[in-house]
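Each chain you see keeps its place in the complex, though not every chain is here.
In order of appearance the chains are A, B and C, and numbering begins at 1 in each one.
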Amino acid sequence: MKVMLTARARFSAAHRLLNPAWDDARNVAVFGSCYNLHGHGHDYTLEVTVAGDVDPGTGMILNVKELKRVVDEKVIARVDHKNLNFDVPFLEGQNPTAETLALAFWKILEPEIPAGRLHEIRVLETENNVATVRRD
Amino acid sequence: MKVMLTARARFSAAHRLLNPAWDDARNVAVFGSCYNLHGHGHDYTLEVTVAGDVDPGTGMILNVKELKRVVDEKVIARVDHKNLNFDVPFLEGQNPTAETLALAFWKILEPEIPAGRLHEIRVLETENNVATVRRD
Amino acid sequence: MKVMLTARARFSAAHRLLNPAWDDARNVAVFGSCYNLHGHGHDYTLEVTVAGDVDPGTGMILNVKELKRVVDEKVIARVDHKNLNFDVPFLEGQNPTAETLALAFWKILEPEIPAGRLHEIRVLETENNVATVRRD
């Protein structure tokens, strides 16, 4: 049986979707209103799931307080109340879709969590648009 | 690592659960108040998840606008503000449980999405009763 | 200062909006897809608010268990898993909009609650469409 623990956090950020190698017409065709020159924004939800054995001393896979501290320090503090196209070094040069964010957060969090424990990251841009990265 | 994108949509529909091969007593025993002669209804939520590689040009697995268009056109437009027992040709002769809907929506959506990309369909009849179909 | 207590309950029902004095064309123009012949349905939320002095013995305005019992017995049991156009005697001959339901539930609940205590009834047809009746 697989046991998992999920911590959830939120952040509010602006972004603009675009491919700088494309002209305006193609960017509009692909990204529509998400290509708006001055950007738009979301109240994102981030869910981070770790898997592993339950520590008999704590009754937890990882200390959920510690997991939340890592997520807050390494991700939330860097993206909350930011513009994802301008203010986040680890997203530089990337198109900040939900998929891009989920993959980037995985790279940031993976080395901060005991080896092999990080199982899944979900980024909810809105409740209707969600990206998931999962260890296969 | 597996990367996934989920689009969520809603629809409001009436339905009645029954097995026409059974008599009233058996239908009541199995379906209870869901067998009510004139039906009842729900505000359903539909979640459609696709999996696959992220397109380096768009930063998306599939264009989420296109995914939503397909879900709206092929599913939502056919079931929203409908009676699932009378108004939906692709449900004809089936008992419209959440499981039935999830399987039927899979059949409708699978050919509309690039081959092998459709990963999961969830149908929330209420927040307390959810069916899931997932590629195994 | 005004002190209030709100109990919330849910029910799932089918309905169809129509004015039987109108022809099809006018019903379609006014009610659109809500005029669908075989109906559609919703997971309704009902919020019932009472106002009044806090009883020093219980620390409550009304016993919330008792308030919930009244709401369940007098309203929920009569509308849950029903078709609001056919199965609910107290709605007979009425067009079951959210406003109609809120007014009808007020009439049902008002005599069941200590005089002058019923303050507000809200009916959420969906989270995007809500009717409220409030003592003025």
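Operating definition for what follows: a contact is a pair of C-beta atoms (placed from the backbone, for glycine too) under 8 Å apart; a residue touches a chain by one contact, two chains touch by 3 or more.
For clarity, every value in this text was computed on a predicted model and none was experimentally measured.
All together, the complex described by this structure holds 6 copies of its single chain type, of which 3 are visible.
Criterion: only the chains that are shown with their structure count from here on.
Path length between chain A and chain C in the touching-chain graph (shortest route): 2. Interface of chain A with chain B: the two copies contact each other largely through different residue positions, with under half of all numbers used appearing on both sides. Once the centre of each chain is set as its mean CA position, chain A and chain B turn out to be 28 Å apart. Taken residue by residue, chain C touches two or more other chains at no position, since every residue touches fewer.
Residues 10, 12-15, 33-34, 36-43, 80-83, 85-87, 126 of chain C are the ones touching chain B in the complex. Residues of chain B that touch chain A in their complex: 1-9, 49, 54, 57-61, 63-65, 68.
Within the complex formed with chain B, the chain A residues making contact are 17, 19, 21-22, 30-32, 94-100, 102-103, 106, 127-136.
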